[in-house]
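With one protein chain removed, the remaining protein chains of the complex are shown where they sit.
Order of writing sets the chain letters: A and B. Residues in each chain are counted from 1.
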Amino acid sequence: MTRRLATIAGALAFVALLLGAWQLGALYGAISPIFFPSPVRTLEELAKQVADGRLWQPLGATTMRMLWGWFAASIAGVVIGAAIGLSRTAREYLEPMLEFLRPLPASAVIPVAVSFLGLSTQMSTAVIAFGSIWPVLLAAVHGFATVDPQLAEVSSSLCLTRWQRLWKIALPSAMPDILAGVRVGLGIALILAVVTEMQASLPGLGQNILLAQRSFKSPELYAGVVVLGMLGFIANQLILGIERRLLRWRALPE
Amino acid sequence: MRPSRRTLRGLVIPIVLFIAWEAGSRAGILPMDTMSRPSDIASAAHTGFADGSILLATWETCEAAFTGFAIAAVIGLLAGIVLGLTPRLERIVGPTVDALRPIPAVALIPLALMLFGFGLRMEASVIAFACVWPILIVTIAAVRGIEPRLLEVARALEMSFFARVLKIIVPAALGRIVVGLRLALGIALIVAVTVEIVLNPRGLGHGMMGAQQSLRPELMYAQLLWLALIGWLLNRLTLFLAAHWAGGAIDVDRAGPAL
Partner (left out) sequence: MIQAPVIEVRTVGMSFGNGTGARAVLTDISFDVVEGAFLCIVGPSGCGKTTLLRLLAGLLRTTTGVIRCHGEPVTVPSRDRAIIFQDYSKALLPWRTVANNVALALEACGVEEPERGAQVSALLRTMGLTRAADQYPSQLSGGMQQRVQIARCLAQRPRILLMDEPFGALDAITRQGLQDEVTRLALELGTTVVFITHDLEEAIYLGDHVIVLAANPGRIVERIEVGIARPRSQLATREDPRFLAHRHRLFDMLQDH
């Protein structure tokens, strides 16, 4: 117990040390306050944005953008992944193409999306969906393709219908892969939300931090980065929580 | 070497798609201004390679990706080895790492721009930030996973710290570290292109954006396909190297193209 407390105290002391050095440096002009506003200034800016409500609209816009594209991608990824994963023929014809496309940076489709959809919200959603579908899709293909052969025999001998096999055997057995893919996909969705906001001047945190930089309002810029970090953290934790609930059976005391 | 049945089958759908694309555009079904057509793309690619513009852009993108990756590798490996060997220090620094890691690397683009202006340095710094976390995390885990008896042997032989790192720790943890490096190199390319597309006026990302804005879709697609090919080649190459150096080819591809 005391060791635990000492560790927490140590961790806090480390953060305090970093922030303190930064604060002092900014205070005494050792580092430029234009580039590195002191942590206190950043927090003041953040508090001000929370107090006068300026934070919520861009935060909400970015969050919704991220969630919509990700949600569409996750559903489509699981469905398409299941179709490919369950059919050996589909795998033989499609897997090489998927493997070729996978390392393609998701942001590289931005110019294509812009030429089809213009600098619009639809463009942003399309790019986010395209980018975050890959981890889900590939994980679902893998998960559905590697259902344990013994379980396949069990479902045959129980004479399960096709639908029962899909729903009761294949989907739950692919679930760990799918959830891992969905989590990676959400991280990508946040990144692409920020990128498309910057690129297409869509309202949101991404555009805000770019505007803050252009007008050299560095506290605003830092505040935006902090909020984005928190958003990423919370999104990841939420999915981890869901994972822990759904995959309870994986981490059990013997 | 004869192409396998798998390779041949894998080629069927792309070839059919390309033919349909060309035919559809010649029949006037597909809009030329957004879709272009494969034959135009091929000739744009030919011109781009002949005048060196695509190769220059490729070099600029790769230069930034490798610079950022190298910075991240040095920091990530050193910090990872130190933190992996001293769990107490890791517990103290860990929460700070956990707090910084979820920041999307692209959120630092404006910051990097403010600090370095346009160019290689700002791009490489964003790439380094994105790449350092997977390398750091994997290295800590790899060093932590070394058979404790190996470390006892090192202590019994009274090796110096550097001898221990070079002769015991790095070889023992190499397999897993290579996995992290591979993942990071993929991320480096992705972030490089992203930064170029958003605002940095150099490299393939900027080239594609420019082609789109000057309404030359054939050039845009040519660069897009070229980029896909580079990504694929890089992936194959690192997979081969990882299998070659680290013995077991540990497939982390399932982790997907995280940024």
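Just so it is clear, a residue touches a chain if its C-beta (ideal position, glycine included) is under 8 Å from a C-beta of that chain, and two chains touch if they have at least 3 such contacts.
This one's a predicted model, so the numbers in the text were calculated from it and none came from an experiment.
Q: Which displayed chains does the hidden chain touch?
A: A
Q: Any idea which of A:S32, A:Q122, A:T146 or A:Q164 touches the chain not displayed?
A: That would be A:Q164, which touches the missing chain.
Q: Out of A:L117, A:L151, A:L166 or A:I239, which touches the unshown chain?
A: A:L151
Q: List the chain A residues touching the unshown chain?
A: Residues of chain A in touch with the missing chain: 148, 150-151, 153-154, 156-160, 164, 168-169, 172-173, 175, 247-250, 252-254.
We take it that only the chains that are shown with their structure count from here on.
Q: If you average the CA atoms of chain A and of chain B, how many Å lie between those two points?
A: Whole-Å distance between the two chain centres: 18.
Q: Flag every residue of chain B that touches chain A in the complex, lowest number first.
A: Residues in contact with chain A: 6-7, 9-14, 33-34, 88, 91-96, 98-100, 102-111, 113-115, 186, 189-190, 193-194, 197-199, 205, 208-209, 211-212, 217, 220-221, 224, 227-228, 231-232, 234-235, 253-259.
Q: Along chain A, where are the residues that touch chain B in the complex?
A: Those in contact with chain B are residues 7, 10-11, 13-15, 18, 35, 92-97, 99-112, 114-116, 131, 134-135, 138-139, 142, 177, 180-181, 184-185, 187-188, 190-191, 194-195, 198-199, 205-206, 209-210, 212-213, 216, 218, 221-222, 224-225, 228-230, 232-233, 236.
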